[in-house]
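Complex shown without one protein chain; remaining protein chains in place.
Per-chain residue numbering starts at 1, and chain names A and B are given in the order in which the chains are listed.
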Amino acid sequence: MSNLTVDVKRPPLSFTMPVVAVLGACFGFVTGNIFGQAWLGFVIGAVIGAGLAGILAQIVQVRLWQKVWGTCAVFALAGLIAGGIGGLVGGAVMGLSMGWFATWIGSGQYRAGVPIYYTAGQTLWHNVFLFICAFVFFFLVAPLFPVIWLSFNAENFFTFTPEMLAFQAEGYSLKHYREFFSGGGHPVQGILYGAVIGAVLGALVQLLPNVQRGLARVVVFAVVGALIGVVVGKMWGVSGAEWMTPLKNSLIIAPFATLISVSLGTLAAIGLSQTHVPGRQAIMAVLISPMIVPLIISATGMFFFYAPLGNWLEANLGLNQTFVGYVKVILAHAALGVPFVIITVTATLVGFDPSLTRAAANMGANPVTTFFRVQMPLILPGVISGGLFAFITSFDEVVVVLFVGSAQQQTLPWQMFTGLREQISPTILAAATILVTISICLLTTVEVLRRRSEKLRGMSPG
Amino acid sequence: MKLLTTFTATTALCAAGSMAGAQDMVDDMTLVSWGGAYQNSQIEAYAKPYMEMNPEVSITWDESSNEAVAKLRAMNEAGNITWDLVDVVAADALRLCDEGLAMEVDHDELLAPAPDGTDASDDFGDLIVSDCFIPQIVYSITFGYRSDMVPEGVDAPDDICDVFDLETYPGKRSLETRPINNMEWALICDGVPKDEVYDVLATEEGQDQALAKLDTIKDDVIWWSAGADTPQLLADGEVFMGSTYNGRLFSAIEEQDQPIEMMWDAQVFDLDGWIIPTGLSDERLARVQDFVRFATDTQRLADQAAYISYGPARESSAPLVGEHAELGIEMAPHMPTAPENSENVFVFNYGFWADYRDDIDAKFQSWLAQ
Partner (left out) sequence: MSDSTETGPVLAADGSPLKQSLAKALRREKMRALALIAPLLFFIVLTFIIPILSMLFRSVENQIVSDTLPGTVAAIQDWDTDSGDAPDEIVFQHLFIDLFNADEAKEHTKLGSRLNYEQSGLSSLFRSSGRNVDDIGESFQDPLEEIDPAFEEADFWYDMMNGAGGEGLLEERRAMWEAQEGDTLAGDVGFVPSQAMIDLLPWTTTAYTDFAIWTAIEDEDVVAEEEPWEAVYGALGMDLRNPETVAAIAEYDGPGAAQLQAVVDNLDRLPETSFREAFAEIDEDWLDPEVWGTISVYSPNYTPGYFLTAIDMKLGADGVEAQPEDRQLYIKLFNRTLFMSLVITGSCILLGYPVAWLLANLPLRTANVLMILVLLPFWTSLLVRTSAWKVLLQQQGVINEILVWLGFVDDANRLILMNNQTGTIIAMTHILLPFMILPLYSVMKTIDPSYLRAAKSLGATNFVAFWRVYFPQSVPGIGAGSILVFILSIGYYITPEIVGGTDGVFISNRIAYHISSSLNWGLAAALGSILLVVVLALYWLYDRIVGIDNVKLGG
């Protein structure tokens, strides 16, 4: 539909002013309501809105974003004078919305996304639809804001203290982060080792054929290495630390569980996508079952399998109890992650052209080579996203590990779970904030990888 | 019978061993506790001094006491006991003992006598509620209230029945989502004499009476299930008053400076202590017995009170209770067992609840779901 749009035209003031006035009236109503003068606020707000639209329309030589931020600053200042810090924030929010709205309407941007033949009603609906979507996105991420905010709480409760709301320094503290990171190994040493190893790796990569060369790449490798190094250094040899040990356990268990579910799951998904598979539906049902059995039942059921298995491993193979403990949790989590891998990989394979493997075979590649050189690169996005689902299943799983694991395998969610039950402390929120940050990094990496794979497949990057 | 013989054999061994340099004991122990401040008090008062005396010992703490009953049963069925000593409340100890999951012990044999030579079983007295149970602390479930939310011109609540008095004390209450304690309080405030409560509660009519009383405040109750809930609800001002463990309230009041006050009236005494799982090897059992003997002696139990406001289970420990380790305040007045706090006390009836827990719980849950 984008090819049917034309350059936008600025609407007349007779349209802009009333529309912005409506928004202004709404804000005015809300603000007035605080002082018990809702309708007075309504009128004042409408006047301010209309005025703002008129003024902004007259200022032509200024860029749009400058108008928006200018309005924001004026409103924030007014808010500060009228109502202190709270007023400042409220004013800023209101000014930002008003300024943006007024310029958006005033410059005619609101028609930018719709075809030129759309009627006013259709345009309105289009924009309302966008607002609904924005609201849903807001709904999705909104709960993260109090989490991040409260993680800097100076008190040991999940409560916004008056000091926090007044943005006073004594209401905030990093102590929950300190608590999270307390205990553990040698991060500085880790950074050094990681950076050196990363730089060496980066240099080695330079020697490989078909690789873009450049110092930047070595630096990237060194930085990534340092980051990994700080984590490894922090975790190395840690035991008994309240948060670091569970984090370490999670970082041990989740990757291995993912590896197992991804490797077995991908193989099975390839098998399932063949044309002739006897009993396909039944097999699929069995493989997806870990997702559909209520977790608490899975947890107890699995315990009865893994406890004797652990006994057997310890008694017959002479394995160390802690090691066996990890094996048990890893296997249990691998089973839980399998459905996600199966579902995503079979979905990718639906679009896979089997003639490609035949072509490869034709050219003399053996099945293993065909798999790694032809099939694998093409289904890789599916495998990666399945793997991420499996990883997060393990990384976020608390019920099964509670039963199957023992104290040496206490994972991060387990620690959070007991923490929430025994001492509600914002350290949990600090942990969550750190995890969110890591998630953003991971998701960005995935997105970069995906774009790369799409380039490989020769698809347009959109 | 076998247990008893093993037991006497190992205690004998243990006594001999402590002189000969403690051989035949494993060095690793997994202790199960509740996590949080309580587990911390155990680490400080028992585990650290023990490890100082026995540097070869390493202790792993498992914060699984909440799931201990289920996990122990599963371990027992699977024949893979990974725990050496488990901290549970007395009611759970009774259940574990009934299920054959906890070992019966001879308290006089296993535990150290009081400094004046009194036998352990006399020192602990009535608190040994089950043959498997080794008492540690007396805690109480009691009410706390927001002092800044008491209506003006009204005295602060000091009577259990104030919980049921919505007119004088409007506001939400938090109660535990189980019939235990709530049913007793309801009956007391419905005019049943304290010593007849369990007789009344054993009848259908008595249960209905208690639920009818609870019905009067049902709309204003927020139900809690985790120990950390009520302090959080109080700190948020989400409830006016709520029941919880006295140690939680102490920490919210004294350590976190929240505007909360204790209302000790009709507090319910309950016990927490150790059990030794059945099926330990002799070497593990020997280590555990050595540890338990140390960790439940008079001084250790008194030391624990420096970290948390729970009363030591030994009579001989009470005079030794000192100051809080960090705040430096006198701990004795904060104990649930302190005379001024325990003017009106209700003692948890383990036998009754072992019998009626499932049945009354079914009724209670059905009532909740209405």
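Definition applied: contacts are C-beta pairs under 8 Å (C-beta built on N, C-alpha and C of every residue); 3 or more make two chains touch, one makes a residue touch a chain.
What you see is a predicted model, and the numbers here were worked out from it, not measured in a lab.
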Absent chain's touching partners (shown only) are A, B
If I consider the whole complex, including the chain that's not displayed, which of A:L40, A:I81, A:I297 or A:L317 touches that chain? A:I297
Using the touch definition from the top, which of A:Q66, A:Q168, A:S182 or A:S289 touches the missing chain? A:S289
Considering the complete complex, identify which of A:I270, A:L313 or A:A360 is in touch with the unshown chain. A:I270
Please identify, in ascending order, the residues of chain B that touch the omitted chain? 1-2, 5, 66-67, 69-70, 73, 95, 97-100, 172, 177, 208, 222-223, 225, 236-238, 351, 354-363, 365-369
Residues on chain A facing the left-out chain by the touch rule are 1, 30, 33-34, 36, 38, 122, 125, 129-130, 132-133, 136-137, 139-144, 146-147, 150, 158-160, 264-265, 267-268, 270-272, 274-278, 281, 283-298, 300-306, 331-332, 334-335, 338, 340, 343-348, 350, 381-382, 385-386, 389, 392, 396, 398-399, 412-413, 416-417, 420, 428-429, 431-432, 435-436, 439-440, 442-444, 447, 450, 461-462
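The rule is short, and it goes like this: only the chains that are shown with their structure count from here on.
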Which integer distance in Å separates the CA centroid of chain A from that of chain B? 41
In the complex formed with chain A, which residues of chain B make contact? 30, 32, 34-38, 60-64, 66-67, 70-71, 74-75, 77-80, 82, 226-229, 231-232, 235-236, 256, 258
Using the touch rule from the top, collect the residues of chain A that touch chain B in their complex. 155-159, 300, 303-304, 307-308, 310-311, 321, 402-403, 406-408, 410, 418-424
